[in-house]
Structure formats: C-alpha cells, structure tokens
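Rather than the whole complex, this shows some of its chains in their spots.
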Amino acid sequence: MKILYFSWLREKIGVPFEEVEVRSETVGDLIKELINQDHKYELAFEDIKSIRVAVDQKIIQDFNVSIKNAREVAFFPPMTGG
Amino acid sequence: MHQTIKKCYISVNVQKVDFDINSEIKKIKSNKIIGGIANFTGVVRNSGREKEELVSLELEHYPGMTEKAIMLICEDAQKRWNLNFIKVIHRVGRLFAGDNIVLVLTASAHRKEAFKSAEFIMDFLKSRAPIWKKEHYRTHSSWVQSKEEDELILNDW
C-alpha cells in the first residue's frame, strides 16, 4: 500500500510517500501500526485532531473506515487552498 | 480535467503557470446565453501575521486528488445554480507577492447565480481542496494554519 504525507506531516516523516506492507484493517489501526514502528511517526501523529485522512483520494471522517482494499492512504493537516 | 453536465461546461486546472483572465472570459463569451460572468482572483499577499515581508508562498498539493476534489466542488455548484460555465484554475508551486493564486469564473444568464456559485466554490476551495500553503520569510518559514471560520462558513451553504 502507498502511504502519502503532505505539508508539515511530510516534513516530520521525512518522505512524501512510502510503499509499505500493512496488517491493519482500518485507518486507526494503521496509525497505531506506524507509531509502533518508529518514533518519527509518534511525533508526526502526536496531535491526532489536527490530522486529516484520504483513502484512495477520498476524504474520510471516521478512522474506523476499512483500508483492506485501499491502494493509497494519505495523511495531512487541514487544507489551506483557495 | 473537464466535463459537461446539463449544458454546463466545467473545467478544472491545477498548474504551475499563470492564467489570463481575459482569454478565459473570451472562451466563455462564445456562448450567447450568458448574461453575467462572476470572477474571483486570489492574489499572494503579505498576510500581516508577520512583521517581516513575505519572500514567497509555496503551494503543495496532492496530484490527482486535487483536480478531483475541485471537480466535486464544481459539480455541487452546478447542481445548486443554473450555470453555463464553471472554470477553476489553481496554481501550485512557488509564487511571489502579487502573483495570481486562483481563478474562479462562473457564467450564468442571471447575475445572482453567477455571484453565489463563485463565492460557494471559493469557500469550499479553502478547506476542501488538498492544497497546503507555506509562507517563506527571509529568516524563517511557516505553514499557513487553517482557520476555524473557514470550516464553519461551509455550514451556511
């Protein structure tokens, strides 16, 4: 699965994206799985309220959303377009 | 990315290069039904949050998703109002004070529909287009924080 990071999350993780094998079945579990892997994820996901998620390029509100068949999951802060 | 729904032509571009308002309007005016064109141009400015002068504004985005997210906003506008044309151009990359950031252009037979739809699209671009802005100053840089009011305002629509 491809995981993407944008804005200050990208800066904290150090890469714009990574290809990973994940065991998690939901967005919430994926975050926990990443945090357990490396301290940099713990720092990046520290303020979880300020993190937005898109699964296959669709914004999701609920961290219980399944990622079983997802091709990509993206993490980023609130958008500041326009 | 572009499509036509119910005779409303929608065009979305995410690009590094600048746009030209005159030529965008010229494209629209070939259609004789329109009576009014509302248009909003967002421009890079010193936010006033810092005492230093802004050196540049960097716009990062989610390639692929950005176009889709903006298209969804336009389709929503097209369902709410009677429009002939919707054009959105959002620039990304590194921009400087006074540079154009975004163009929203809507055309309708009636002025109110053109105005409302352009305002609606701008409001949703603020917090629904996967774009993030970073302000660069001479001595430091900082990511632009989203404003709570920009999110709250969406409930008014």
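A and B label the chains in the order they appear, each numbered from 1.
Keep in mind that, in the parts below, a residue touches a chain if its C-beta (ideal position, glycine included) is under 8 Å from a C-beta of that chain, and two chains touch if they have at least 3 such contacts.
Keep in mind that this is a model prediction, so the values were computed, not measured.
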Total copies per chain kind in the whole complex, with one of each drawn here: A x2, B x2
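Everything that follows uses one rule, which is that only the chains that are shown with their structure count from here on.
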Whole-Å gap separating chain A and chain B, where each centre is the average of the chain's CA atoms: 26
Touching residues on chain B, where the partner in the complex is chain A: 42, 60-62, 64-65, 68-69, 90, 101-102, 122-123, 125-134, 143-146, 151
Contacting residues of chain A [partner chain B, same complex]: 4, 6-8, 10, 54, 57, 59, 74, 76-82
